[in-house]
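My questions will all concern the structure given below.
Just one protein chain is left out here, and the rest sit where they should.
Every chain is named by a letter (A and B) in the order it is written, and numbering of its residues begins at 1.
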Amino acid sequence: MPQFFVETSWLLPLYGLFGAVLALPWSTGWIRRTGPRPAAYANIAMTLVTCLHGLLAFRSIWNDGPQELMVRWFDFADLHLDLAFDISVLNLGVLELITVMSLLAQIFALGYMEKDWALARFYSLMGFFEAAMSGLVLSGSLFVSYSLLEMLTLSTYLLVGFWYAQPLVVTAARDAFLTKRVGDVLLLMGVVTLCALAGSLNFNDLYEWVKVEDLPPLLATLLGLALISGPIGKCAQFPLHLWLDEAMEGPNPASILRNSVVVTCGAYVLIRLQPIVVLSPIALGTLVVLGTITAIGASLVALAQVDLKRTFSYSTSAYLGLVFIAVGCEWPGAALMVLLTHAVAKALIFMSVGGIILTTNSQDLTEMGGLWRKMPATTLAYGVGGLGMVGILPLGCFWGLRMGADFLSSDNPVLTAVFFLVNGLTALNLIRVFRLVFLGQTQPKTRRAPEVPWQMAVPMVTLSIITLLVPVIMANLSLLPPWEFINGPVTAMLILSGLVGAVIGAMMPLSKSLARSQRRSLRIAQDLLAYDFYTERLYDKTVVAAISGLAQFSSWFDNYVVDGLVNGIGLASIFGGEGLKYSASGQSQLYLLTIMAGVGLLGIFMTWTLW
Amino acid sequence: MTNTLPKATTLHPLDPFIQRLLSAEALLPDSDTNVLEVVGILKSYGVVLDAYSRNLIYIADHQFLVLFPFFKYFNGKVTLPQLLRHWWHDRINFEYAEYCMKTMLWHGGGKLDEYLDSLEFLERCQAAVAAKTKRNPLLQGLGRLFPEFFAEQVRQLVYYSALGQFWRVMSDLFIDLSDAYDHHEVTTIPQVVAFIKAGLVAAASKPIAYAVEIDGKTYDLVPLAAEITFLMDVAVPYVESVFFRGTPFLGTVSYNAQANQISPDQGRFDYGALYADPLPIGGAGIPPTLLMQDMRHFLPDYLTQFYQAQERGLDDVRVKICQSFQKSMFCVTSASLQGLLPHPADTQDPQEADANYAFLSSWMDRLATSRLSVVQL
Partner (left out) sequence: MLSVLILIPLVGALVLSLWPGKLDAPLAKIIGSVTLTITLAWVGFLATQFELTTPGFQFEELLPWVEPLGLTYRLGLDGLSLPLLAINSLLGIVAIYITDPKIHRTRLYYVLLLVINSAVAGAFLAANLLLFFIFYELELIPLYLLIAIWGGARRGYAATKFLIYTALSGVLILGAFLGLVWLSGNSSFDYDSTLAAALPLAQQMVLLVALLVGFGIKIPLFPFHTWLPDAHVEASTPVSVLLAGVLLKLGTYGLVRFGLGLLPDAWMALAPWMATWAVISVLYGSLAAISQQDMKKMVAYSSIGHMGYVLLAAAASTPVSIVATVFQMISHGLISGLLFLLVGVVYKTTGTRDLAVLRGLLNPERGLPFVGSMMILGVMASAGIPGMVGFISEFLVFRGSFLIFPTQTLLCMVGTGLTAVYFLLLVNRAFFGRLAIAPPATSPQPDIVLPEVTWRDRTPALALATLIVAFGLQPNWLARWSEHTTLVLHQPYQGFVQTGGRRATPDAALADTLLLDPDSIPVVPAVEASQP
């Protein structure tokens, strides 16, 4: 019987899809007289089914070892594409994480979106989203992974574009799609190259191929760079990070997933690609450099944000930067640890953020204050989530960060310092936001702030408990290092960096108006960070300007050179005949008909006479 | 009337509307279709409000500090068929009533809002909370850790009750109006406005109170002695927070703090019913869709036929309902403004006339950006 659950693991991604299909009668408006909630319940039920099935398969795999499911999908000449799924403890574990997060986010959405009549479409998209993510983590083939990454891009577009009538959503959805698409197209180049060179796209075949294949360094480098671009876009790493900021225009329950498990999926693909990327030291170096830039840059940018959602979305980029560093240094284990522990804590923080937004009708940190006395669940969620995010108490991220810092400390002390810095800056930012939102005097918009309804409070409390239990779960799965392997100084430094950040955050003066500083130098720095180093303008001036310039040139060229030439010469004159002038008169039709018949007959006649 | 005209130099840009209000007309032009739409929609609104109001009062009275109010929309009668219908979402969307309640609570205003911050209320509230939580140490601990948690919940319950009581009156009024229309007693828009105004004035000093029964003992949370009245302390804040201010809809406005689309000053909000754009109704992130959806089930036949005769028929009925609803809300606003005039509209005293004019001008300032100009079409 347990084997049955493993063999049917290919169903795991399909449940979500099925849920999405179940929601169609409401999201397409076939059922209009009654409300869309059954669609929500159906999707929650399907997620629950995924969750349980995954758990049963997990238990079976835990005892019997990993399995591979494979179906030939497309077979033509020398091209063989498989639908391959690796059913392993790790993959199923991540799947469980994703489905639990998805389940909680969907229950959360019951409250957060209760006034939204497009609920069915939202749940359809969530089901689709979940299906793509579940498939992605189980995928045993780069082809499947690539396809599902594209599905994620599409569903991100649709989810960010959920409130499509809102002006900023229009640009945000477009930018989210296009930015990710840049990464995806580069990744596709890598996938096509690998497919052509290696023959198979199954990860296991590729790992074997890498061992025996000698690629010229240039090709290897380009291949490595192409392969990492997809995850760069998906994980919102510099320079493809801006979409995550804009994606915060989407509904909060989707943001919960996007900031926790969706970015995780991108990084998960990277981790699976890592044994291939090692072909190119330059690509690995790029990972480290981009990871470092993003980790530090995004942590700093987060500090200057006045928007509740955006400050934490930058923090997501920063943590994923750490993951990139770990992968670049070939420590996939540490990368995974940071990734998974971050997902839990960040989801919790975003739930809390959702509670705050719903209650105060605002995302502006400068309009907040004094919420802790009135909102226990939200405060608890934020507090536990915050503690889970930083390496101070031995909760989730502590272990991830510790592991990363520890592994890197022997070879790359500088990178270890990046871990400490991010830890400190994150602690600082969390305390800053906590003070602004929960402490201090109430303001007009936080004056009346009853706690959120139970549909939102229950997921918050549940996830808070899970976050607190993460170390216990990790201990059960033997993921915690034995005491004697814990590197004392590094761990102490980690805790210290967090504490220093927290203390600075607690002591630094905070003005509610967050007025721009009087000092010019400080003000420039503040603006630089608040506007994300002006990346958006950088895009505008470079890529966007280049493409729109080229586009306009093509259009002009088309109208005036190509077409102008044609019309100017007047191809018509070649055929002589007054009637051939371009005209809309009915007369010319007859002319042309005659001439056409002539042209046809001419050919036959020419040959006829010759014979 | 002519002698009440103020000097030309102080004419308000929307002076024609002020004159209309002063001469017992309405902000909405009078026409047969307008009457049909307004009365018809107020009829279905009356039916929906009746359900809303019963439920709000039920929640306030019987779901006092229930942390998991699973059955709060059932009004105490949970049966299997009802449960199944509820899950099939074949029901009134009470979420909208709660949304209005929360909007009112959040914007505040009026004597009720002040009272909820008074020491007297806090004491009464503490007594009720203590009684409610006396067998639950967990909740007591929660209350101690988060000292304003329960008080804030009780304030919310007060608003549940207050809005329920307000809508009770309005529901009856709108149904009466519809009956009067059916009996051909009301045939023009000014008559509609006069009818509503009369109803409002009659209920103006009706006291609003709230008490809850815990373990057989009654706790007065808003006693009669607090002197909360229907018109000034509930109706006016309601009009202010739901008709005028509202809350920004996620589906049309960005909450991004750096984009500054939402004013930091709630007083400058203009997302209310008089300003809302009916076109996005039915789309994502537009809460009033719930109300329009509820009303579609109770449209009088003549209104359904009226809609059916227009382009797209019942396909876009929720937008059509919203357009009619907006028209009717301009009538209610007209009635309220006329009811709230500091002096009789036909006063002969120039000073009083000036005061009236100034009062209406200040409201017209706010209505300048509303849909007032569109409903004239």
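Keep in mind that, in the parts below, a contact is a pair of C-beta atoms (placed from the backbone, for glycine too) under 8 Å apart; a residue touches a chain by one contact, two chains touch by 3 or more.
Small disclaimer: the values here were computed from a predicted structure and weren't measured.
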Looking at A:Ala40, A:Ala84, A:Ile98 or A:Ala220, which makes contact with the chain not pictured? A:Ala220
For the full complex, which residue in A:Pro332, A:Pro394 or A:Gly440 touches the chain that was left out? A:Pro332
Omitted-chain contact residue, chosen from A:Phe407, A:Phe438 or A:Trp454: A:Phe407
Looking at the full complex, which residue from A:Val210, A:Leu439 or A:Val461 touches the chain that isn't shown here? A:Val210
Could I get the residues of chain A that touch the absent chain, sorted low to high? 28-29, 66, 74-79, 86, 88, 90-91, 118, 146-148, 150-151, 153-154, 158, 161, 164-165, 167, 169-171, 173-174, 177-178, 181-182, 185, 188-189, 192-193, 195-196, 203, 207, 210-211, 214-217, 219-220, 271-272, 274-275, 278-281, 330-334, 336-337, 406-407, 479, 481, 485, 547-548, 550-555, 558, 562-563, 566, 571-572, 575, 580, 582-585, 588-589, 592-593, 595-597, 599-600, 603-604, 606-608, 611
If the hidden chain were put back, which residues of chain B would touch it? 252, 277-283, 310-313, 315-316, 318-319, 323, 373-374, 376-377
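Throughout what follows, only the chains that are shown with their structure count from here on.
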So, what's the distance in Å between the C-alpha centres of chain B and chain A? 41
Chain A residues touching chain B in their complex are 33-38, 41, 114-118, 121-122, 162-169, 248-249, 251, 305-308, 310, 357, 361-367, 372-376, 379, 444-445, 447-451, 454, 530
Applying the document's contact rule, which stretches of chain B touch chain A when the two form their complex? 67-69, 87-91, 93, 95-96, 99, 102, 105-106, 108, 142, 145-149, 151-153, 155-156, 247-248, 250-259, 261-262, 264-266, 280, 282-287, 289-290, 293, 296-297
